[in-house]
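Note that one protein chain of the assembly has been removed; the remaining protein chains are unaltered in position.
== chain A ==
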Amino acid sequence: MTDSKYFTTTKKGEIFELKAELNSDKKEKKKEAVKKVIASMTVGKDVSALFPDVVNCMQTDNLELKKLVYLYLMNYAKSQPDMAIMAVNTFVKDCEDPNPLIRALAVRTMGCIRVDKITEYLCEPLRKCLKDEDPYVRKTAAVCVAKLHDINAQLVEDQGFLDTLKDLISDSNPMVVANAVAALSEIAESHPNSNLLDLNPQTINKLLTALNECTEWGQIFILDCLANYTPRDDRESQSICERVTPRLSHANSAVVLSAVKVLMKFMEMLPKDLDYYGTLLKKLAPPLVTLLSAEPELQYVALRNINLIVQRRPEILKHEMKVFFVKYNDPIYVKLEKLDIMIRLASQANIAQVLAELKEYATEVDVDFVRKAVRAIGRCAIKVEQSAERCVSTLLDLIQTKVNYVVQEAIVVIKDIFRKYPNKYESVIATLCENLDSLDEPEARAAMIWIVGEYAERIDNADELLESFLEGFHDESTQVQLQLLTAIVKLFLKKPTETQELVQQVLSLATQDSDNPDLRDRGYIYWRLLSTDPVAAKEVVLAEKPLISEETDLIEPTLLEELICHIGTLASVYHKPPSAFVEGSRGVQHKRLPGSAGSGDSVDSPDTASAAGVSEAPPAVIPSQGDLLGDLLNLDLTPPTATGPPPAPSSGLQMGAMDLLGGGLDSLLGGDLGGSPALGAGFGAPPAAMPASFNAPVSGGLDDLFDLGGGVGMPMGSYSPPKTVWLPAMKAKGLEISGTFARRAGVIQMEMTLTNKAMSVMTDFAIQFNRNSFGLAPAGPLQILTPLSPNQSIEAALPLSTVGPVMKMEPLTNLQVAVKNNIDVFYFSCQYPISMLFVEDGKMERQVFLATWKDIPNDNESQFQIKDCHLNSDAASNKLQGSNVFTIAKRTVEGQDMLYQSMKLTNGIWVLAELRVQTGNPNYTVSLKCRAPEVSQCVFQSYEAMLKN
């Protein structure tokens, strides 16, 4: 019986016919019809109109038919949610079926139907299936939890499925464990911070036990999960490694690579002097080499990963160069990757062999491969100095072949060789010049022009050569135009007499006839330089360039570390972090390698350790436009020398560069703003808004400040406490600051006395606050206009606003301040009385007061005693009123005056107080009620201070 006939029904009225067949009484006919429906569905025809008819076939004891109907349901349920409900009963019934295969089938299918109403019905059956007696059902149910989580994460959490899933990790059946691990890992990915996969030594032990028993796929799930664990110490790390190493002999490459991932990661924690560390390194090489005997697609994935491993730990494969020699029948993608790894492994010891191979490759048929081989020869020259001469002569041989693309590639790499070894191989320039006419690719033309410009003094007809390029100036690509401009300027500076006309021509072409802003700008710069100061121009344009370093295509170290944690996955194939190609939150968390173990060699960082393996110093990663530093003007002329692999050309590099820039910019900006806050204010931005922008950088430095404002419950004047020394001269290179806070006419003021106890004049004062509990911030710059001479004091009042950034401080009224002058930046902290923050309209209506008092829970009430206060209630009331503490009512009960008071803080918090004054008793009782009880203590301290002064 053949099923292919189902693919050929293309008649009109087909749907109608199918409908009739589906409703047929004959079972055989029904089944035939369903098969036709599935075939149509496969080729993309819309058969959703048959939904009710197909679902009617669901009630059957024929398993094959049932599966087909389920397949249909999974495809169309989403588009017909109402009708999908019809299927629910069957599912629920099937979940109770005595046959475990049917129970599992039902729960598996139900999870694939993404209709809310069905999902609700799924919960109960799923719960049962998770505890089913049959492991086949349990392992299916475990995956179903992940499905359900994908549809409705909240539901899964509410129903407690996650806990059940966690329990399954201890299941007796290894496959159930593996699927539970897979499901939990997936769910954990979308909750980066949850401790879902609570990995602890006990669970790890369970996983390692299951590892020996479950299917190859299960082993992969478990190993991938293990890789996320960070062992507590090197001993644990070693014991896990020991139990994972046998997996390296598995026939399934994925098991092997996942095991390699775990080992590569955990190895970071092992002390390098440990015998086991060396053993492990040795054990890693053979399986990696064996991967190269696998099918080509797997070889490709393996090679992309080996590329990473070789960068991280070159010692593993340093003797295995030969296995990367390409074979005649390797697919092109394998050949290209092998070539990359050959370059990475090239060293003085094996360079002769490598070069011989590369020379062979350069004569192959595939253009991309040949190009890459030619570039590789250039990279060898740059990497292994001893081989440079042979590389150059090989390249010259290749140029002699006159094969167009070979010549062009060779010229591009020779330019880099010139940069690396100046004044060594310039004798070949003549040969290069012979091929000038055959160059038609921008990169090669630009490289050639650079060479001509750079060595203009040695090329007799340099002007003619460059002039020939100039004819079609406007048809050239920007790269070539820019290079030509620079080269001609170089030529002019070297041979000014004969080339004046040429330089004028190119400058006018660049500045007047070009629409390209880069070209125009560069033209103008040169023009101005040349016209104002030719000597300076010479210094700038002909400045000595730094040598290029050996490796221009290494993956940036932090990215490499992350990719090592993703060995075997797509990220390692693309050489990009998952966030670069995965949508949404999944897998976006950045993984990091664990730090090396502290025992014995905490100094030895993994980086230096791995570099130590290669006798050479760690290769510096330079941005691909390495020339940028040396020849600013050549900014984008010298193209990156990296020959990225086809799928992800040098993207890693770009990302690294971005990181670098981001970090650099931040610290630059931070440093600047922190250093001279006055600068920021000087721009005339709204003063209140300014602090926010440059407060953050300061905070870091303030964290571990000595606590100066120690005098907490300080005695108070009528409105403000007396000045205290905030910043002693000893700690601030002679600047002493004492000060206090006051509230004058509704404005909070910071009143300071600055004394210069140093020997030199101080100027350029500026002040900055760290974020604080009530958002205090300078409302304007610190006004100290005259320089502060030695032994002079100056009074300064700084108005404060309360709209700055807020961060809760401990104690609440702590304020961290940075003061800058021409000498340095100094930090101190002080405390302000909270009464500064009581606003003028803090009087509450009586009714409101009563209601609020009742409304605030009693838990929030706190009582304090104020001792030795000899005021009567009226005097106290008056005194407090001056500080914006308003008495709303007064009651006298049994010789005790009860004052009900209210105050409001700048941030809108109301504080209600009951002050009990008993005549003749110097001790007052204050009860404070506030919705934010943490302010009570401060308010009480202020009460005490206000009443006693």
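Just so it is clear, contacts are C-beta pairs under 8 Å (C-beta built on N, C-alpha and C of every residue); 3 or more make two chains touch, one makes a residue touch a chain; residues count from 1.
By our rule, contacts and distances are computed from a predicted model.
Colleague: Going by UniProt, what is the name of the one chain that was not included in the view, given "aspartate transaminase", "Response regulatory domain-containing protein", "AP-2 complex subunit mu AP-2 mu chain" or "Enoyl reductase (ER) domain-containing protein"?
Modeller: Per the UniProt record, that chain is "AP-2 complex subunit mu AP-2 mu chain".
Colleague: Using the touch definition up top, pick the residue from A:24, A:59 or A:401 that touches the left-out chain.
Modeller: A:401
Colleague: Looking beyond the chains shown, say which of A:265, A:566, A:771 or A:820 touches the absent one.
Modeller: A:566
Colleague: Out of A:582, A:761 or A:825, point to the residue that touches the absent chain in the complete complex.
Modeller: A:582
Colleague: Could you tell which one of A:24, A:62, A:468 or A:822 touches the chain left off the display?
Modeller: Going through A:24, A:62, A:468 or A:822 one by one, A:62 is the residue touching the chain not shown.
Colleague: Just to verify: which one of A:90, A:119, A:258 or A:387 makes contact with the chain not shown?
Modeller: Only one of A:90, A:119, A:258 or A:387 touches the chain omitted from view, namely A:258.
Colleague: Out of A:198, A:360, A:824 or A:874, point to the residue that touches the absent chain in the complete complex.
Modeller: Of these options, the touching residue for the absent chain is A:360.
Colleague: What chain A residues would touch the chain not displayed?
Modeller: Touch set of chain A with respect to the missing chain: 2-4, 6-7, 31, 35, 38-39, 42-44, 61-65, 67-68, 70-71, 75, 97-102, 104, 108, 111-112, 114, 134-137, 139-140, 143-144, 146-147, 150, 173-176, 179, 182, 186, 212-217, 220-221, 224, 243, 245-247, 249-254, 256-258, 286-287, 289-290, 293, 295-298, 300-302, 322-323, 325, 327-329, 332-333, 336, 353, 356-357, 360, 363, 365, 368, 401-402, 566, 568-574, 578, 581-583, 586-587, 646-647.
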